[in-house]
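Questions regarding the structure given below will be posed in turn.
What you see is the complex with one protein chain gone and the rest in place.
As written, the chain order gives the labels A and B, with residue 1 at the start of each chain.
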Amino acid sequence: MIEPNGSGSTLPGPTGPQVLFASVDEFLNWGRTNSLWFLQFATACCGIELMQTGCSRFDTDHLGMLPRSSPRAADVMIVAGTITHKMASRVRTLWEQMAEPRWVISMGSCANAGGPFSKYSYSVLNGIDKLIPVDVYVPGCPPRPEALIDGTEALKERIRKYQMFGIRDTEAIVIE
Amino acid sequence: MKNDELFGLLQVLYPDVSSTVAETGEIQWQVPTGIFLEVARTLKDDPRFAFDSLMCLSGLDLSKYPTAVKGEFVGELLACVYHLHSFEHGHEVCVSVTVPKDETASIPSVEPIWLVAGYFEREILDLYGIAFPGNHDPRRLMMPEDWIGHPLRKDYQYPSNYSTWELKREGQNFTSGPYA
Partner (left out) sequence: MSHEIQEQNDDLITINMGPHHPSTHGVLRLVIQTDGEMVKTCKPEIGYLHRSIEKIGENLEWYQFVPYTDRVDYVCSMNANLAYCLGVEALLNTKPETAVEIPLRADCIRVLFAELNRISSHLVGVGAAAMDMGAYTPFLHGITQREFINDIFEKTCGARLTYNYICIGGVMRDLHQGAEAEIRAFLDQLEPAMHSFNALITTNTIFRGRYAGVAPISREKAIAYGMVGPNLRASGVDWDLRRDRPYGIYPKLKFAVPVGGAYGGSKGVLGDCYDRYIVRLLEIVESIKICRQVLDMMPPPAEQADDPVGGYRVDVTKKLRTPPKGGIYTRVENPRGETGYYLVSDGSKMPYRLKIRTGSFTSLSIFETLVPGLMVSDVVALIGSLDIVLPEVDR
């Protein structure tokens, strides 16, 4: 918790205490949650909903989330859309290229578990968690923009507890 | 011109072609593989036909298609169905070529005649296994290069894994379907 120090070591001034104390993790996590840049990885229908979430009505820009094309510049990878066997190795490569700390949001039924194509399709990967570790699952076909923003807020709760030298929380969050 | 008039004109030039009518009223012209390339060229170049547009080229696996006799199927055959359209005259026609379903299944490529056929034929090569000698780029189109088998055939067995992962997901308890 970042709180101003109430006694003693504050500088004098008209607006009150001007020195705040926090741990390095809290400070960096504050920066990360308010400026979470996502990798614009859109394959199929959920990609259009991701785009519409980024546009004027459900703006992600006011939450600090910008779409980035390069995995090196991204914090979170939102896998939106169906992943096929041909595409799967590329998903893994992109995830490996992201710099730590990195998180993954699996958006839509197809990325969660194969979606409507899981039963009869020979070419669809039934869920990206076969290849990369997922932090948040957002169900829907496609999920509403509000559901996706709910997922990013849940992820931000996890990011606030992230510790650079601690043990990472790997339990997945499922949005209802 | 009507379909039977056009067919009459074609049969004068190539007596081996035949015509079948299905229950839905669809008239298919059956052309043997040997003369198919000349027939296609005539259909494009002859001004009475002038079929300058190949609307659709689909593959078909006839091995489970029922005949008039109950319980009997057509046989181990693959077919390619060409839907042609003429911008000049406005008529449309459906041409079908049948080949046996084994390693020698091949139909001459019509890519030199209708350029759009390149991608259609690559897709049929990938998903049905019919070879098209004459196609400028005979590679798989949809499936990965190291995929084994031709998925749209009726007797296709789904593999249990690809690369390092399994196709089915644990926890998915299907009681029917290919993974059951």
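Note that a contact is a pair of C-beta atoms (placed from the backbone, for glycine too) under 8 Å apart; a residue touches a chain by one contact, two chains touch by 3 or more.
As the structure is a prediction and not an experimental result, all values here were calculated from the model.
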_Can you say which of B:17, B:99 or B:141 touches the chain missing from this structure?_
B:141
*From the listed residues A:33, A:60 or A:84, report the one that touches the chain absent from this view.*
A:84
*Could you list which residues of chain B touch the chain missing from the display?*
22-26, 28, 52-56, 58-61, 64-66, 81, 83, 87, 94, 114-116, 118-119, 139-145, 151-152, 177
*Residues of chain A in contact with the chain not shown*: 40-41, 43-45, 47-49, 51-52, 55-57, 67, 69, 81-82, 84, 86-87, 90, 94, 116-117, 120-124, 141-142, 144
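Convention: only the chains that are shown with their structure count from here on.
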_Interfacial residue positions of chain A with respect to chain B in the complex_ = 85-86, 88-89, 113-114, 118-120, 122-123, 125-127, 130-131
*Within their complex, state which residues of chain B touch chain A.*
142-144, 151, 156, 158-159, 162-163, 165-169, 172, 174, 177-179
